[in-house]
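Got a structure for you, written out below as structure tokens; questions coming shortly.
Left out: one protein chain. Kept in place: all the others.
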Amino acid sequence: MATKIESLTKETLLEWYREIVLIRKFENMCHHLYFEEKDPARKITGVYLHLATGSEATHVGAVKALGVDDHVITAYRDHGIAIARGVDPNRVMAEMMGKRTGTSGGKGGSMHLADRSVNFWGGYAIVGGHVPLGVGIALKEKYVKSGSAVLCFVGDGALNNGYFHEAANMAQVWKLPIVFLIENNLVGMGTRIEESSGQTNPVKRAAGYGMKEGPSVDGQNIVEVYEAVKAELDWSRENGPVLMESRTYRFEGHGVSDKQFDARDDLKGELAIWEARDPINVLADHIKKKYKNIDDELAKLDTEATQVVNEAVEYAVNSPAPDYNDLIANVYVALTPEYRTR
Amino acid sequence: MATKIESLTKETLLEWYREIVLIRKFENMCHHLYFEEKDPARKITGVYLHLATGSEATHVGAVKALGVDDHVITAYRDHGIAIARGVDPNRVMAEMMGKRTGTSGGKGGSMHLADRSVNFWGGYAIVGGHVPLGVGIALKEKYVKSGSAVLCFVGDGALNNGYFHEAANMAQVWKLPIVFLIENNLVGMGTRIEESSGQTNPVKRAAGYGMKEGPSVDGQNIVEVYEAVKAELDWSRENGPVLMESRTYRFEGHGVSDKQFDARDDLKGELAIWEARDPINVLADHIKKKYKNIDDELAKLDTEATQVVNEAVEYAVNSPAPDYNDLIANVYVALTPEYRTR
Amino acid sequence: MKNLSMRDALRAALHEEMIRDERVFLMGEEIGKWQGTHRVTRGFYEEFGAERVRDTPISEMAIAGVATGAAMAGLRPVAEMMTINFAFLAFDAIINHAAKIHYMFNGQFTVPLVVRAATGWGNQATATHSHTPEPIWAHFPGLIVGCPSNAYDAKGMLKAAIRDENPILFTEVIALYPKPSPIPDEEYLIPIGESAVKREGDDVTIVSYGRGVEWSLEAAETLAKEDIQAEVIDIRWLRPLDMSKTLASFKKTNRCVVVEESLPHYSFGSEIAAQLQEAAFDYMDAPVKRVSALDVPLPYARDIELMALPNAQKVVQAVKEVL
Partner (left out) sequence: MKNLSMRDALRAALHEEMIRDERVFLMGEEIGKWQGTHRVTRGFYEEFGAERVRDTPISEMAIAGVATGAAMAGLRPVAEMMTINFAFLAFDAIINHAAKIHYMFNGQFTVPLVVRAATGWGNQATATHSHTPEPIWAHFPGLIVGCPSNAYDAKGMLKAAIRDENPILFTEVIALYPKPSPIPDEEYLIPIGESAVKREGDDVTIVSYGRGVEWSLEAAETLAKEDIQAEVIDIRWLRPLDMSKTLASFKKTNRCVVVEESLPHYSFGSEIAAQLQEAAFDYMDAPVKRVSALDVPLPYARDIELMALPNAQKVVQAVKEVL
């Protein structure tokens, strides 16, 4: 690790720092707008909002390993991945608020962010459902022999779903360029990995598919995540799928409608241990060790991130809501007679 | 192997021989009644009929390992398993002919044999669908602490289905008494295991569930199958599920509506190799080696088996067909008002 | 008699049945240690333990399939699908296994299984999480499908379901969980396949189930102010479908509006309208009108989502169209 960080430029490290901090502030702002904001015009509403504080190093590190023509797809815990992939935070926040300027025009919401222009494919909320979609994208890239690969985030809980099993096997049979990155935060809602899974070491599942067993990396350490995902993506371009793991943690409850630490007292102690390895601090420590007198620069990035988030909120608040025409639009791609038979 | 056969009584070995031969003749009779029989009153009809010639040693050996209070469940290739478990061949044949005296009253047919009275649970035709049912039966036995276990046959092709994955994991998490016996005949319809599965060694899939990796046995050798299944069933009673394999072969096409060896010329050579290890001959050779001058006894069993099959046909032919009352019966357990609120 | 929310009425039903019959057990995602996503099983894990309150992996096919096997073997599982949307993953397990087994094996096995599932929408849950697909499930013989409209019914219906020998899909409208009804102290059951008149009236028949009953009753109050008396029928069980009260009412009012939270096509309203015109053609003074969700996948943004949702106002308007 110490050696690897040496090879990264200051610019890169600061950019990563900026993004991690931005995502953290973005998530905290979402939390605030949902729970504390009083002005209805500024509130985030609805029954689902899954924050990813704690997993920022996993999200940013993995996404940074992608080339511009590579792809990323994930489940509902998707804000950080969207931002890391370069989706405009204004449009992400607008989506949270259900505005027409949102990435999905306000029709997808927090769980269904996507931005086709940066090959960020969403944002799906049926556990496991996005995994075959990711495999399908990889199939296309192999079909056209592009050399591009797909990064598919998979929750530890999602591994027990039939979708993962069938899609993983198919990817292996067809040797498709895809990295299944198990985002192992040890829990799915309130169920611990030991309670849900006969196999508690996710990468050991690779054997069931004759798939390459990739590394298990420290998900709080962005450099380690980046290096490992990059290597596995490159391997997968030529050789087929890889199953790897990033060990991380969920600092908040599963979603807004629950509070993990209310419901499962037995998990209480664990949070403190993981908070001690906050991905922001882990990266800041690296940077500070490598560059002396960097504190002002980091503080400036913090301030900038706050500004970006505040701006995103203003942008979202001031954006128009979708109307009836939006409600009925895009159910089908236009079924004009001429189109239908062209 | 040589040592193991020593411990078996002559009576047992001859009984097994009788059953293997009976099943073979039964299957051949089904083939005849479907393809060659001219008299419509004697024909087996319909679009599905899956014969299990070639797998008799796997079926009989595994079923014989069950105690009377243990359970067995399987897919549609179920005739031999039914007969081995002691279901009356008359009623099995009646079911093939869709008669009211059939095990399922003529409503289930070849694919849905079952006999509750001998803990033979069927007979299912959605690939993988019976696997969670078997796990549910095992759950019940653990719930009531009976010490009984479940034998669940699973085809090599069925392993790639979400049902298997989810049910296997759940069985492991709950440590249920069930043995998943992979009936590996190398093919699902026309698709070879290497073409369908990233992992071509079925027992290696156990790792994905943290499950006990059981043995891979020679499925043409009834003694080996019996010993291994018995040991794993006993292990599972105390410790939870096991994944094991029996390597066998399908002498016929997948079902009646296809002909494997027409559709896949590339598989042609293989059949001859496997026919050389016909389970009947393998067992007969063992018996003949162990007991001198046994030929007459074996011949007598052959003749008896022929009689049983012929009788079954007559029984079925002379049985009544179900009528309109049967058609509408058993959709629901009676919904009488008194019942509904009792 | 005490007031209980539908959540607590369901909780009481489960509790009573678990006490009454040791074979009854629960399985599902987050029902135990986490106390249930909708808190219907709050406290059960602590009271009944891990054998009878079984937290499962995220494996809907196996939840339904394993519960079916356990039911065949003699237990009486109550499986929870966190929401009915996820039950789509168990479509085969429920429709092509649980609902077929009794028939297919000619009565050798029974499947006394209850699959509970939260249903309904209107809280920005988006397209994949906003189904109320009861009619789709009720298409298939072998399955019973019920959906209560209030806490009182919920308790009696769920208890009847748990005691029944058939596989039952029992859906619970999320928006109704907090709503209270007076619940008697004595035990009661509501028979499977029995619809109910929830309000009497001579001018128009409104037929509904689940949350639609609430909109219908609200609409009936509004209409009453204009001296239009609506009779409101709660179907309660989409299968077996009891048309007796609806038919009797229609023969009196000669006009009918069907109200459903679900999508319009090949649905609840379709079936009720088809049956009425078939069975009571000579009594029809106007076409049967249907009020349902807008025919779109449901969106996230609050305002347009609410535009797509039926409500009392839309019911009032439909009634006026058939008068």
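Letters A, B and C mark the chains as written, and numbering starts fresh at 1 in each.
Heads up, the rule we're going with is that a residue touches a chain if its C-beta (ideal position, glycine included) is under 8 Å from a C-beta of that chain, and two chains touch if they have at least 3 such contacts.
In this text, all values refer to a predicted model and were calculated from it rather than measured experimentally.
Undergrad: Among C:Gly36, C:Pro77, C:Gly120 or C:Gly142, single out the residue that touches the unshown chain.
TA: The single option touching the absent chain is C:Gly142.
Undergrad: Please identify which residue in A:Thr45, A:Thr58, A:Asn90 or A:Ser104 touches the non-displayed chain.
TA: For the chain that is not drawn, the touching residue is A:Ser104.
Undergrad: In the full complex, which of A:Tyr48, A:Tyr163 or A:Tyr226 touches the chain missing from this view?
TA: In the full complex, the listed residue that touches the missing chain is A:Tyr163.
Undergrad: Across the whole complex, list the residues on chain C that are touched by the chain not included here.
TA: 61, 85, 88-89, 91-92, 95-97, 99-100, 103-104, 126-128, 133, 135-136, 138-142, 238-239, 241, 263, 265-271, 273-274, 277-279, 281, 284, 286-290, 295-297, 299
Undergrad: Can you name the residues of chain A that touch the chain not displayed here?
TA: Chain A touches the missing chain through residues 71, 103-108, 112, 114-116, 121-124, 126, 129, 131-141, 143, 162-163, 166-167, 169-170, 173-174, 326, 329-333, 335, 337, 339-342.
Undergrad: For review purposes, identify every residue of chain B that touches the missing chain, sorted by number.
TA: Contact residues on chain B toward the absent chain are 45-48, 95, 98-99, 104, 106-112, 124-129, 157-158, 160-162, 188-191, 195-197, 258, 263-264, 266, 321-324, 326-328, 331.
Methods note: only the chains that are shown with their structure count from here on.
Undergrad: At what distance in angstrom does the C-alpha mean of chain C lie from that of chain B?
TA: Computed from C-alpha means, the inter-chain centre distance equals 40 Å.
Undergrad: Just how far, in Å, is the C-alpha centre of chain C from the one of chain A?
TA: Averaging C-alpha atoms per chain gives centres 36 Å apart.
Undergrad: Provide the list of chain C residues touching at least two other chains, using ranges where the numbers run on.
TA: 56-57, 59-61
Undergrad: Mind pulling the chain B residues that touch 2 or more other chains?
TA: Correct list: 162-163, 166, 169-170, 173.
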